[in-house]
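Note that this complex is displayed minus one protein chain, with the remaining chains in position.
Take a look at chain A:
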Amino acid sequence: MNKNYHPIIGMEIHVELKTASKMFCGCKNDPFGAPKPNIYTCPVCLGLPGALPVPNRKAVEWCIILGLALNCDIPLFSKFDRKNYFYPDLPKGYQISQYDQPFAVGGYLNITSGKEKKRIGITRVHLEEDTGKLMHATVDGKKVSLIDFNRSGVPLVEIVTEPDLRSSEEARIFLKKLHQIIRYLEISDADMEKGTMRLEPNISVSEVSKSRAGELPPYKVEVKNINSFSFAKKAIDYEVNRHIAILETGSLPEQETRGWDEKKGITFSQRSKEEAQDYRYFPEPDIPPIRWQKSQINSFKSQIPELPDRKLTRFIKEYVLSEYDAVILTDEKAVAAYFEKAAISKTVPAKTITNWIINKKADIKKLSPEELVKLIQSKSQVSSMPDKELEEIISKIISSNPKAVADYRAGKETAMMFLLGQVMRETRGRADANTTRKILETKLK
């Protein structure tokens, strides 16, 4: 990249919450699993006249819990607003969203990019409703758009960052971490292929001297249609290079919305030049405002599980793991929990369990943690018991089975098998067979 410029990147991320019902009505929230279009609708999410929206308590709480997990302040007073625009996937002609008093504001997320630690500001986290889904088709020779409202009114959280990201790699790391936290909170599948997590980077390029002086570029380009972290990175790189080329000619890139074409590896302009959108936000008169007690906010805080950063630090310390291993184990909460269940018995070293999980020596989807521990023990070349304890047990078996000992000394190989079996029984299978045999042979010489 040209050294005189650097990228200024902010992110808008939309996440569908996996509540049972929709945001403002009791319709089923399962647009992806629906066998047919338009089967999970009602007067509220179809925007029929007179229908009244009532907010889903769980969705509101999850939005606040996410805000708290992103170190946001939770204002004690909040409300919903109407964002007015016309589009066929928006049946009411407005989207219920939040404008000037969102549920969470002013947070941050720490990321590590290479060796550098950075704090990325979170401007706000607010709650709104998703739109219906549009499909484009040709029916009777005519180009049409088909609309499915199963997704209309699904709870949607929007996370907006400050323009703090300075490279596509930082953006990728930030998004991965945000994704991980959302998955830890178990509030969304955050599955980008299904569209339950959607990414919109805002990109501009600044001369280094200007941005050091705290000056932001007088334009930004928003890129939509991105459904993977690596596409986001590629789209940002493409835009940054495009902007630099324009800036080098002395012009300014146009402020606009662009789409990402993965096949061609390019972005393309999506909206013709039109005046800035005027959404005429106003307070949603059908939904009374929300006021929290401090005690409620504290109770939301207490519902936040151990998050990835803290779990990582604890794993390194408590199980004496390398950072590399701990990062992999804590990537998904379920894997971390599996590891801890297996490690708790302490019959197999944590490091051994880690290796088995990381190197995929066993399918942890099919084995319970207890079964994994047994499997490791049975396959383990090294005795999983302290040698001293094992020797003591072997001595005990030898002294309590004089007949077998005599038989073995007389050359009966089966007597060895009998003694071995006795040791295994006494140790409940924890002893390694080869080690036990060697100790027995030494002692019986």
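A few points about this structure:
We take it that a contact is a pair of C-beta atoms (placed from the backbone, for glycine too) under 8 Å apart; a residue touches a chain by one contact, two chains touch by 3 or more; residues count from 1.
In this section, contacts and distances are computed from a predicted model.
Choosing from "Aspartyl/glutamyl-tRNA(Asn/Gln) amidotransferase subunit C", "Tryptophan synthase beta chain", "NADH-quinone oxidoreductase subunit NuoE" or "ABC transporter permease", the protein name stored in UniProt for the chain missing from the display reads "Aspartyl/glutamyl-tRNA(Asn/Gln) amidotransferase subunit C".
Only one of A:Ile266, A:Ile287 or A:Ile316 touches the chain withheld from this view, namely A:Ile287. Of the candidate positions A:Asn38, A:Ser230, A:Ser368 or A:Asn434, contact with the unshown chain belongs to A:Asn38. When you scan A:Ser145, A:Gln303, A:Ser400 or A:Thr414 for touch with the missing chain, the hit is A:Ser145. Although one chain is hidden here, its contacts on chain A can still be listed: residues 19-21, 25-28, 36-43, 46, 54-60, 79, 84, 86-89, 93, 131, 134-137, 139, 142-149, 224-225, 270, 278, 280, 282-283, 285, 287-291.
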